[in-house]
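A single protein chain has been removed from this complex, and every other one stays in its place.
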Amino acid sequence: MSNKTMIQIENLYRTFHHAGNAMPVLKDINLSIGQGECVVLKGVSGSGKTTLLSLIAGLDKPSSGKVLIEGEPISKLPDLFASELRAKKIGMIFQHFNLFEHLSVNENVTIPLIPSGLKMKEIHEKVDDALKVANIMHKKEVLASRLSGGEKQRTAIARALVASPNIILCDEPTANLDRDNSLLFIEILGELHRMGKTIVIATHDPLFDSLSFESTVIPMVDGMIG
Amino acid sequence: MIKPFVAFAVLLVILLFSMSLHYGLFPYSKATKTMQEMTALTHMTHLSLSVGYDESVYNSTYPEMTALGRMDFVYER
Partner (left out) sequence: MNANAFWHFLTLQLFKERSKHLSVIVISAMILFLLSSVLFISSSIRFSLEETLKVQPDFVVSRVQGGISVPTPMIWEDELIDIYGVSNVIQRVYGRYFFKAKERSFLIVGVDFLEEQSHENLQKLIAKTDIKAFLNGSKMLVGEGVKTYLDAHFYKDDYNFLTPEGTFEKVNIFKTLPFQSNLIANDMMVMPIDLARKILGYSEEEVSDITFNVPNPDEWDMMTDKVSALHYDLQVVNKKDVQKSYENLYNYKGGLFLILFLVVLSTFTLILYQRYSMVYSSERRNIGLLRALGWSINDVLKFKFTETLVIVFASYILGVFFAYVYVFVLGAPLLKEVFLGGQNLQNTLTFVPVLDFSVLTSIFLIYALPFIAAVLIPVWRVSVTEPKEAML
């Protein structure tokens, strides 16, 4: 494994304001994740792991501190560059899959590549590759609304992989899956790990306590790394 | 572009084209000429409005002119 730092988090704070009250969700987070590492952020609901993931993906802005993706401060970049960085370097897998239900598997996976400027032929090739890795090629033309939970999750994996990002962020990926599908998901994660992807998982699922591949479990308690 | 959309776009173009074709090929000269010939013969240009026969109130033939048989002006005096 290379020692190149993929994600660098420095003095990160995130405070929400509600009805005049300040609610600190993340407090002084410092973290460095190298290329090919798999980090599991473990904690109960409300511990701040999803917020941390959103900040890493540039979906939210920190109250103070910074997040660097391959040395670029995603939280400080203008929208155009932040979006480009997100499109090229980060793949997201959500708890509720967040698929476009009226589109097919193939069409859902295509979406991240639309603004890329690639030609349709190249897009089709990339989509097929991602579908193969996520083991959902056989459901390519099926509507997302007709898929089972596991199939939806594998579609979401393919969508996260299609732009060949180096970083994969997973927010409670097994929360809506049964045990078999959860194990299948972990198996695919292992495959991604072997491909050298940097993986960050926010979860409270005990299945992630003892993964078959090398991983670091970071506990989170009340917005701090424990 | 997906095929159904192309078909839809082609349909819209056909609609526009057929409209333009009808507009372009309409025998305007014949229509206006007949109207002008009719006027030349009768010296009348009033509209053939399909209104009720009540000429005590208005002149249906020539709306800009005095109503035929209008007496209210006299009675009011």
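Think of it as A and B in the order they're written, each chain with its own count starting at 1.
Here is the rule we go by: a contact is a pair of C-beta atoms (placed from the backbone, for glycine too) under 8 Å apart; a residue touches a chain by one contact, two chains touch by 3 or more.
Nothing here was measured: the structure is a model prediction, and the numbers come from that model.
Checked against the full complex, the one of A:123, A:142, A:184 or A:224 touching the unshown chain is A:123. Touch with the chain omitted from the figure is made, among A:61, A:138 or A:179, by A:61. What subunit A contributes to its contact with the hidden chain is residues 54, 57, 59-61, 79-80, 83-84, 86-88, 90, 92, 98, 100, 102-103, 107, 110-120, 123, 159, 163. Contact between subunit B and the absent chain runs through residues 1-2, 4-5, 8, 12, 15-16, 19, 22-23, 26, 28, 30-32, 34-53, 55, 59-74.
As a working rule, only the chains that are shown with their structure count from here on.
Look at where the CA atoms of subunit A average out and do the same for subunit B: the two points lie 67 Å apart.
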